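I have a structure here, written as structure tokens, and I will follow up with some questions on it.
Missing here is one protein chain; the remaining ones are kept as they sit in the complex.
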Amino acid sequence: MVNAPLTNDEIAKHNSADSCWVVIHGKAYDVTEFLPEHPGGSKIILKYAGKDATEEFDPIHPPDTLEKYLDPSKHMGEVDMSTIVAEAKVADPYESERQENIKNKPTLDQCYNLLDFEAVAKRVMKKTAWAYYSSGADDEITLRDNHSAFHRIWFRPRVLVDVEKIDMSTTMLGTKTSIPFYVTATALGKLGHPEGEVILTKGAAKHNVIQMIPTLASCSFDEIVDAKAGDQVQWLQLYVNKNREITKRIVQHAEKRGCKALFITVDAPQLGRREKDMRSKFDDNGSNVQSTSGESMDRSQGAARAISSFIDPSLSWKDIPWFQSITKMKIVLKGVQRVEDVVRACEAGVDGVVLSNHGGRQLDTAPSGIEILAATMPILRQRGLDKKLEIFVDGGIRRASDIVKALCLGAKGVGIGRPFLYAMSSYGLPGVERAMQLLRDEMEMNMRLIGAPTVADLDESMVDTRAVALHSTAIKDTLSLRAYDPLLAPAFRSKL
Amino acid sequence: MVNAPLTNDEIAKHNSADSCWVVIHGKAYDVTEFLPEHPGGSKIILKYAGKDATEEFDPIHPPDTLEKYLDPSKHMGEVDMSTIVAEAKVADPYESERQENIKNKPTLDQCYNLLDFEAVAKRVMKKTAWAYYSSGADDEITLRDNHSAFHRIWFRPRVLVDVEKIDMSTTMLGTKTSIPFYVTATALGKLGHPEGEVILTKGAAKHNVIQMIPTLASCSFDEIVDAKAGDQVQWLQLYVNKNREITKRIVQHAEKRGCKALFITVDAPQLGRREKDMRSKFDDNGSNVQSTSGESMDRSQGAARAISSFIDPSLSWKDIPWFQSITKMKIVLKGVQRVEDVVRACEAGVDGVVLSNHGGRQLDTAPSGIEILAATMPILRQRGLDKKLEIFVDGGIRRASDIVKALCLGAKGVGIGRPFLYAMSSYGLPGVERAMQLLRDEMEMNMRLIGAPTVADLDESMVDTRAVALHSTAIKDTLSLRAYDPLLAPAFRSKL
Amino acid sequence: MVNAPLTNDEIAKHNSADSCWVVIHGKAYDVTEFLPEHPGGSKIILKYAGKDATEEFDPIHPPDTLEKYLDPSKHMGEVDMSTIVAEAKVADPYESERQENIKNKPTLDQCYNLLDFEAVAKRVMKKTAWAYYSSGADDEITLRDNHSAFHRIWFRPRVLVDVEKIDMSTTMLGTKTSIPFYVTATALGKLGHPEGEVILTKGAAKHNVIQMIPTLASCSFDEIVDAKAGDQVQWLQLYVNKNREITKRIVQHAEKRGCKALFITVDAPQLGRREKDMRSKFDDNGSNVQSTSGESMDRSQGAARAISSFIDPSLSWKDIPWFQSITKMKIVLKGVQRVEDVVRACEAGVDGVVLSNHGGRQLDTAPSGIEILAATMPILRQRGLDKKLEIFVDGGIRRASDIVKALCLGAKGVGIGRPFLYAMSSYGLPGVERAMQLLRDEMEMNMRLIGAPTVADLDESMVDTRAVALHSTAIKDTLSLRAYDPLLAPAFRSKL
Partner (left out) sequence: MVNAPLTNDEIAKHNSADSCWVVIHGKAYDVTEFLPEHPGGSKIILKYAGKDATEEFDPIHPPDTLEKYLDPSKHMGEVDMSTIVAEAKVADPYESERQENIKNKPTLDQCYNLLDFEAVAKRVMKKTAWAYYSSGADDEITLRDNHSAFHRIWFRPRVLVDVEKIDMSTTMLGTKTSIPFYVTATALGKLGHPEGEVILTKGAAKHNVIQMIPTLASCSFDEIVDAKAGDQVQWLQLYVNKNREITKRIVQHAEKRGCKALFITVDAPQLGRREKDMRSKFDDNGSNVQSTSGESMDRSQGAARAISSFIDPSLSWKDIPWFQSITKMKIVLKGVQRVEDVVRACEAGVDGVVLSNHGGRQLDTAPSGIEILAATMPILRQRGLDKKLEIFVDGGIRRASDIVKALCLGAKGVGIGRPFLYAMSSYGLPGVERAMQLLRDEMEMNMRLIGAPTVADLDESMVDTRAVALHSTAIKDTLSLRAYDPLLAPAFRSKL
């Protein structure tokens, strides 16, 4: 088809549910028939009916989405973008404040720790992006407790140990790594940075750190694998599709592309309600894309939930052997939350578990991974199961001292997610690199100060966990208290 | 009697304790002789002597009050309402602020959880209505701890359970219900909405939820029963009258009208002191309707205490057999607060208990129902009594996760009161419906995330209650901290 | 001596350390030689050299002081007060604010609880008086914990008990009293009200409550006894003088005047450092009356410490038999703070102890009386000593629910001090009467709600004390948080 490019005039006519075209990356698509099937609901598409939707589309859809889901007959052709009238944007005080903040942003070397990136990100990120990354389930108690829990664990350092040479390298699932953390899976990287998850890939490469590739990445899986350097190690995070053939294809493709381990997410049969994200979405649209009480909630809760509607809530222990049959990658269950299930994971013969509550984004008042670890390891040791599989922890880690605590308690390594997103969103690749360097510097110092020259020297006698389950704290860390963005009540319209 | 309607001039003469008439719903009544008998004290009537008192009268008296308590000879006849001069209202900055708030009220779909309704209600309700609904006893420590207690109970979720189909239905006292909460009894519904408790009836019908009808409703009992739809189930909450014949009549009438259970309130031999309510009353009247130290406190504490003066403080265990003799309805004791009394309730052969502190409105620093439940069930199980009666909990429930915790610990269901009042006061019936829908959505999600496809799958291994009785918390929920309206010291007159 | 009255001109000459006269109640005194002996230091006198000192003198010296301590030759005669020039007072923003507050003071019936009086007093009392009454030792942690401790004790109420008739009367040390609290000893009543402690006597009479007469009263002992009505019961609080003859005289005089019990203060061998009081004194004088590091601290800490310099720090257990030999009054040790000393008190044969930390004014981070009680009674019961003597508690009591908790735990009664001072300072006798009435009203309600018709029905099963010694609280009472006046750092001079 060699037609003349479409113009604004032609496209603008298709601006209703009766005929709905949208422009994405310079091409027009007829999505009229697709409207009722859109996992994110039809309203959000109709907002862009007859217009260019690229900016909204990009962060939440991998680049191959349209090819996959829309029949070629609905591809209406190239658009003469010079004819597209940029929409007059409504003056948005939040946005102009943000632009001002970007101009006055601190220099990268003013960031001394991971929470500093969060403080910067809060002021320079787009409102909806910040809301999506920073939000947690319900009252965000678990979200915050994930971090707070580390402050209820106290060190018992050894002195007079020769700590001249510090070796913080270790192995995780058979892979040698330079430091016991990995970049855990987080969705929609392009919300924070136009290049998306490949930034994390490059940062991880620089520091010889393992990256877990998310199912819900903004970049496509192959883009992220293509971005890796040399023998850099990647793992695959998997939301299991109701259609197991699709799942099988994804898993086997990942194995073929060199992924070393498969992390099956088990804590998200349904995505949690993240009200901060929902409220931001509402504000952003000016009108409500959320369900009224009559509609299903499912399509009201922002893009993430929408694109996750394929996730299979019937996934259960009896599916594990099937995974073991389709791949030779190590298999790890991500999101285990009680010792009984760790024991069961041992019995199922998987290679590891991640004690995690999904960054506080799923079930509120679920305990932190580190608290679960403290309760779990003594029982595993008692039953002789502590060497049967590798245990990882994620959630709330902001300091190398947090990593040290997890390792003392018996974790093989820890996953870190949001801090790298904040570093990436604020400063791009240099931000991610510096964040990782800061962790290395802290780690070296902490291992010296606790008297453990190698990771193997970290043991359970070096921590005191008595306060962790009582949730009592006398002193809180100021930085996270200030970085935290509290939930708001519904906004009254401001009086003029 | 076919007299010409009375006019303002005639009525206005009777404006003192010597001759006191008031107009209610277009009729004049001579209440001179009734003044000393008015349970709420004479002052409040005298404020309206010779005037129209309808607005003040309505929310705190069921419609049949005058017929019941005032001799027909005191019914002075119809009033020509066109002659009644509307009183010039004093400019009240709180009230004009409120009117402004109502104009700018968030839309209903901006409310994402039950606390959002409270945040809206605080700003759109009449001052005295808000004070009456929101207040608790003394320092409101129990009021707030009721909610806080749920945040000291932590989940221990199961993963890899097939949770595709969630069934949240259950039975309570033999009645099948769609979700394990009921609308508990709350007084004076017309303070919040002109239609009063029937709004709750209609909301409950829509969601197939049981409603408990309060003794102190603004609507009459029959109005509330008449409002029910089809085979909707209602229960009766009962304050026991000193005159047992009246009590008997009420109970048997309720049974006849189809009520399925009788909830006898046992935690209110005297109503608690709710200072926020008292202070609001004071401010509202401009003068003091409260007792000076020389008067009895009883009539000083607002309408609720006044109209509750009939309650029998001598009610005791030895009255229970009598109730069992007069009705075949299930009998439940509402307001039990220690395990010893639950055991005694078993021995007394009642069908259930509600572990409750009356929404924090009675004895301050009484523990929350959920804390009592956590202490009670292990002892009942140990003695083999846990199946002998049904245990309910109320107080502080704002999230479906709170419901789930109660069920895990052994409750059959939970009562929810204030949140529906706030939803009703802010948005009427649609508010109540949405509040219930939000709970359903949360409940479905929580059951998925905790790994329990049915109510029967919720068990005590799924919660960690170690922190609850120590009252230690590291993280508090922002929404309730902000929604809470703190007690104030006595106000100094403002300087001009 | 019938001389012509002295005039201002004559007196004003004696305005230095070389010749120092002061006028008090219309008479002039030559205190030149007395200057170095003044327990409060010479500076404070010199501030009034050649002037009228009555206003400063009165609250901190009983009326018979000058007759007792100054040789008649130093009594210089009557003063023609019309010649005394009132000093032009420096404009004091605090004081003019206070006068404004007094004009706009809430009416008495706006006070609904004891903390309300504190909130009013804070704004209407003289700065130094407020500082003296409200201050505690060091960081005031004990001061505040005294109140907070009650919120860490939770009720376990009984229901379905016949509570129609509530009898809150009891006996303390053989005296029948209408309610189980007494007015405990507090110093310098005239700082708060010109009539001083006799106001408390009258209030106690009205409510049939026992009053403990303080050694350091502003009124003389006999004035306070003379003020009593009928068979009103009083006790004597005693600071033991280094000169035992003086002590003997005081004790035997009190017995003769009808006092029923002797409370020997054992927690004050030296008065505590109350920095809020010290700082207020500094501000008030414009110059420093406190010691520099070179001087003894003793005379720097305000009037109370000064006039207490007679107290014998060598008082010990071996003095107790002597007290038993000089009086037949009941003997109680006030300020016992550990179970070992309660046991020893039993062995010493005294009639009672007050578990008290002196209102948080002595040793900071000493535990509250109620916490000591919770730790003490189980041990006494175990050793069969719980009936050997009567146990009282004071400190932090602001609600009848606090009284109920103390009684449940085994106290015979409780002492209440500051709240009555605040009521007296804000509203005089009607304030004190209302404060007591409020306690009665609360007490009746609480006994009903906890299911105890008489004091004898209150038992240890009705309270849960697990959190008290762990000092963990989820919810704090707003009223006391707001009424508390936090310690300040030293003030920088304000820039002009």
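By written order: A, B and C. Residues from 1 in each chain.
Note that in this section a contact is a pair of C-beta atoms (placed from the backbone, for glycine too) under 8 Å apart; a residue touches a chain by one contact, two chains touch by 3 or more.
As the structure is a prediction and not an experimental result, all values here were calculated from the model.
Asks: Which one, A:Asp162, A:Asp231 or A:Glu245, makes contact with the chain that was left out?
Replies: Considering the complete complex, A:Asp162 is the one touching the chain left out.
Asks: Hey, which of C:Pro157, C:Gly352 or C:Pro367 is the one touching the hidden chain?
Replies: Among C:Pro157, C:Gly352 or C:Pro367, only C:Pro367 touches the chain that is not shown.
Asks: Quick one: say which of C:Glu97, C:Glu340 or C:Asp459 touches the chain that got left out.
Replies: C:Glu340
Asks: Among the options C:Asp139, C:Asp167, C:Asp226 or C:Asp459, which residue touches the chain absent from this view?
Replies: Selected residue, touching the omitted chain: C:Asp139.
Asks: Taking the full complex into account, what residues of chain C touch the chain not shown?
Replies: Where chain C meets the chain not shown: residues 138-141, 144-145, 148-149, 152, 266-267, 269-270, 272-273, 275, 278-279, 282, 288, 290-293, 297, 312-317, 319-320, 333, 335-338, 340-341, 344, 362-367, 469-473, 476, 486-487, 489-495.
Asks: List every residue of chain A that touches the chain not included in the displayed model.
Replies: 100-101, 103-113, 115-116, 119-120, 123, 150-164, 399, 401, 430, 433-434, 437-438, 441-442, 444-446, 448-450, 461, 464, 466-467, 470, 472-475, 477-479, 482-483
Everything that follows uses one rule, which is that only the chains that are shown with their structure count from here on.
Asks: What angle of turn lays chain B on top of chain C when you fit their CA atoms, given in steps of 5 degrees?
Replies: 90
Asks: Round to the nearest whole Å and give the separation of the Cα centres of chain B and chain C.
Replies: 43
Asks: Residues touching two or more other chains, restricted to chain A: which are they?
Replies: 470, 472
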